[in-house]
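I have placed the structure first, in the form of structure tokens, so that the comments after it can refer back to it.
Missing here: one protein chain of the complex. Every other protein chain is in place.
And now, chain A:
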Amino acid sequence: MNIIVLAKQTFDTEEKIVIEQGSISEDGVKFVLNPYDEYAVEQAIQLRDEHGGKVTVIAIGPERATEALRTALAMGADEAVLISDEGAALDEHAVAQILHAYVSQQIFDLILGGNFSVDNGSGQVAIRLAKLLSIPHVGSITKLVIQGGQAEIERDAEGDTEQLTAALPALFTAQQGLNEPRYPSLQGIMKAKRKPLQQLSLSDFDSIHSQPLTARVSVSTPPPRQAGKRLSGAPAEQVQQLIGLLQTEAKLFT
């Protein structure tokens, strides 16, 4: 089974956002493989180990995104591809178009991606890609079993669980709970250095359809929240005080 995993490198979720001269500063920021993409990589590795085949991880991003791809290779993916976007302000439409240009030339049974990226958070790219490839998709999955050329899936729909069957080839996006992503082993990290990591650039693709259709006008951070009142006294007194303040100050429960 040939599996393609869509990956993105994102800020670590413990990073603060600092804006300098109208854009988000990357100074000293720790970058990681998007946490939702880790579930996708893990699932792909498990399916390959069960059914045979190959896992190819693909990312669009700057040069530093190779680190996220090396992480995926160290976890156990077989090959990686980086399409370098240096300098280009792409949107979800453009990214999906470029992915489509690449993926449509590949042979695959399954495409996996994260439910959304923890930076931009729009969750569009994978689903757009499924549509461009004319393959079915199921988003936000928490369980995936492949049997006899079709997929048995569980999908998280705002707390409800939908159980579906899908014909392959298909695309699925990973929700938390799908699996427990492994940490790369030392041996895995050493092996990853020798695994193929192909680098392409945007100029390798037809640019006509990959012009962005939305543009950022401005970016800002919300005003910091101020620490409020620290209550004191015996626990029962504090609770009494708190309920009083919620009603008089916070205008709740009135």
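Methods note: a residue touches a chain if its C-beta (ideal position, glycine included) is under 8 Å from a C-beta of that chain, and two chains touch if they have at least 3 such contacts; residues count from 1.
Simple rule for what comes next: contacts and distances are computed from a predicted model.
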Omitted chain (choose from "Electron transfer flavoprotein subunit alpha/FixB family protein", "Oxidoreductase molybdopterin-binding domain-containing protein", "Mono/diheme cytochrome c family protein" or "ABC3 transporter permease protein domain-containing protein") - UniProt protein name: "Electron transfer flavoprotein subunit alpha/FixB family protein"
Residue in contact with the excluded chain [from A:104, A:122 or A:199]: A:122
Residue ranges of chain A at the interface with the undisplayed chain: 11, 13-17, 19, 24, 35-36, 91-93, 96, 118-125, 127-128, 130-132, 135-140, 156-167, 170, 175-177, 209, 212-222, 225, 227-231, 235-236, 238-240, 242-243, 245-246, 250, 252-253
